[in-house]
Each structure stands twice: as structure tokens, then as C-alpha cells.
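Have a look at this one before I ask anything.
And then chain A:
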Amino acid sequence: MPKSDGRLEQLFEKGHFVVTGELGPPKSVDVDLVKEKAGHLLGCVDAVNITDNQTAIVRMSSFATALLVQGQGLEPVMQITCRDRNRIAIQSDVIGAAAHGIHNILCLTGDHQCFGNHPTSKNVYDIDSIQLIAMIKAMRDEGVFACGEEIRVSKKADVKPPQVFIGAAANPFGDPFEFRVIRLAKKVAAGANFIQTQCIYDMERFAEWMKQVRNRGLHEKVKIIAGVTPLKSVGMAKYMRDSVAGMMVPDSYIDRLNKAENAAEEGIAICIEQMQQLCEIEGVAGIHLMAIEWEHKVKGIVEKAGLLPRPTI
Partner candidate 1 sequence: MITAERKPFDTVYEFARRHKKVLVLGCGTCVTVCMAGGKKEAEILTSQLTLKARQDGVDLEVEEHTIERQCDREFFDEATQRKIKDADAVISLACGVGVQFCIEVLPDAIVYPGVDTKFYGATIEQGLWSERCGGCGNCVLEQFGGLCPVARCSKSLLNGPCGGSSDGKCEVNSDIDCIWQLIYDRMKKLGRLDELEQNQPAKDWTTGRDGGPRRILREDVTLEANP
Partner candidate 2 sequence: MTEPVTTNEPNIIALCCHYCAFTAADLAGTMRLQYPPNIRIVRLPCTGRVDVNMMLQAFVEGADGVMVAGCEVGSCHFIKGNIRAAKRVAYAKKLLAETGINPERLEMFHIAASQGPLFAETATAFTEKIKQLMSQSTTEAPKTPVVAER
């Protein structure tokens, strides 16, 4: 029985190699910007992640942005972090999202608020990402809330649970390295249906991690979507390497960007190569292309990587 009525799940069911994108909500009520970004992604990706106040900077909510994106004919993956909401607020959002036909939810711990524009705020972290996955799974499959109560309006009414496809993130580059695959196994055990990874630059380490994943047979239980982000400049590459916790950018890429006449073009070329390499790795079921503030480049990248046109259902 399908978990959701979503396109993403169906594509996996039919054995397609999927492409997902990412759309960062605006820091204002700029609806046109959301529509413009969605326009760039339409037809190029199978679903698009809508981030939840990423890096703890206040933005249009992922729920509201997901609805706008959906209105543009694009399937959203609504992200939920544990930083800002407790189990009460999150469950209410899950039901609300399902009511609006949002089919995919990605469960995240969330960046600490010290990174964002409200470092003086209080965080929540009532539950962690694994408990979040388990909670949504129980809502969907058992029709119960985290407290055990059934999801229905009265004893006589039908149980009406949210039908959503549950995603989670994995960072193969965080420490301790050996715990990373354990953590993936825990997410799978909790009920994750698909996994999107942190953006990959260190292919060797990713391949090593995938080997551990296959050894545990996890790739057969969950769809693993490999994350990539095109490097726009040498500065960005160095920033990713030095300032983003748990991110490794090999010097060979930085050299290439340095030597290139047009660093941006070179960054895209690197990204396309990576996508092609990732397609070859056993157990990789798709690409998650995070072109941050570069949505208009997505079409070209996906096309050159040989992943266009996207399948229809």
C-alpha cells in the first residue's frame, strides 16, 4: 500500500532514478520570488525541498512556501526541524500539511539557533529527528498521536491519519564517521522512506560510506538520494570547507576552480561530473541538487547530466 499519493513515492515504486531540488523560502512576503524560483525548477526536478528556516534565519514558513510551490505544479518536500517546535506544534503541522495534499515531509534536527539571526532565542528540541520520524510514522501507519491517542475527532468517527512519505537526512561526512551509518540505520528503523544526504564533495568518503550502507543492506530498505551543490566560486568552496560544520571540500576541486577562467562554469562542470559518478554507485536512487540561489542554472545542469526529461506518471 502506498504511503502517500505523491509523485516522488510513485517514481521510486516504478524504479526511476529521481532528481530532487531545493528552494529556500524568502525572508519576506515575496510571493513572486517563490513563483519565479519554482518556475526555474518545474519540469527539471521531481520534487523540491522547502527548507524550514534554514541556518536558523527567519523566513516564510516551509508549510506556506510548500503550498505556493504546489500551486505552481511542483511537488514539495516540506522540511520540519526540531529546533523551533515541540511535538504538539509539529503534529499539528503534519496533519495540516497532509490536509493540503503535501505528500512528502523531511525530518531534520535543525541547525542550532546560534547560527542564525535570532541567536538570543530559546530552542525547543523536545524530540530529535529520529523521534520525529518515528512519530510521523506512527501517525500515518497506526493512526495515533505521540501520546497514543487515535487520530480521529470522536470515538465514533473514522481514524483519518496523515498520508505522507517520510524523508530524513544523512551526513556521511560528520563525525564520528563510524557512527554515521549507525545513525542511518536508526533512521530507517524509525521509519524513514527516503534519505537525502548532505552535499557531497569528498567522493571517496561517500563511496566508503555507501559500502557500509550496502553491507547493512540499508539501500534495500530506504531510497538514498545523493546530495550535490554546485560550487559558484573559490570563495564559496573555501567557505564550505572551513566554516560549514561537517563539510569536506577536497583541494583538487579548489585547484580546478582557481585555475579556471570562469569559476562558475567550472563549478557546474564539477557538479555534472559528480552527478554522473553518483549515478554509477550501487544503492544511489537519485540526486538531490541543492543549487542555492542558483535555481536558474538547474535546468542546464540536469540536462547536461543526462537526466532530462523527467519521467511522467
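The working rule: contacts are C-beta pairs under 8 Å (C-beta built on N, C-alpha and C of every residue); 3 or more make two chains touch, one makes a residue touch a chain; residues count from 1.
Picked so that all candidates are chains of the complex that A comes from, given by their letters.
Quantities reported herein were computed from a predicted structural model and do not represent experimental measurements.
Put simply, of 1 or 2, the chain that touches chain A in this complex is 1. For chain A in complex with candidate 1, the residues that touch the partner chain are 82-83, 87, 109-112, 114-115, 123, 125-131, 134-135, 146, 169, 171, 174-176, 178-179, 182-183, 185-186, 189-190, 198, 245-246.
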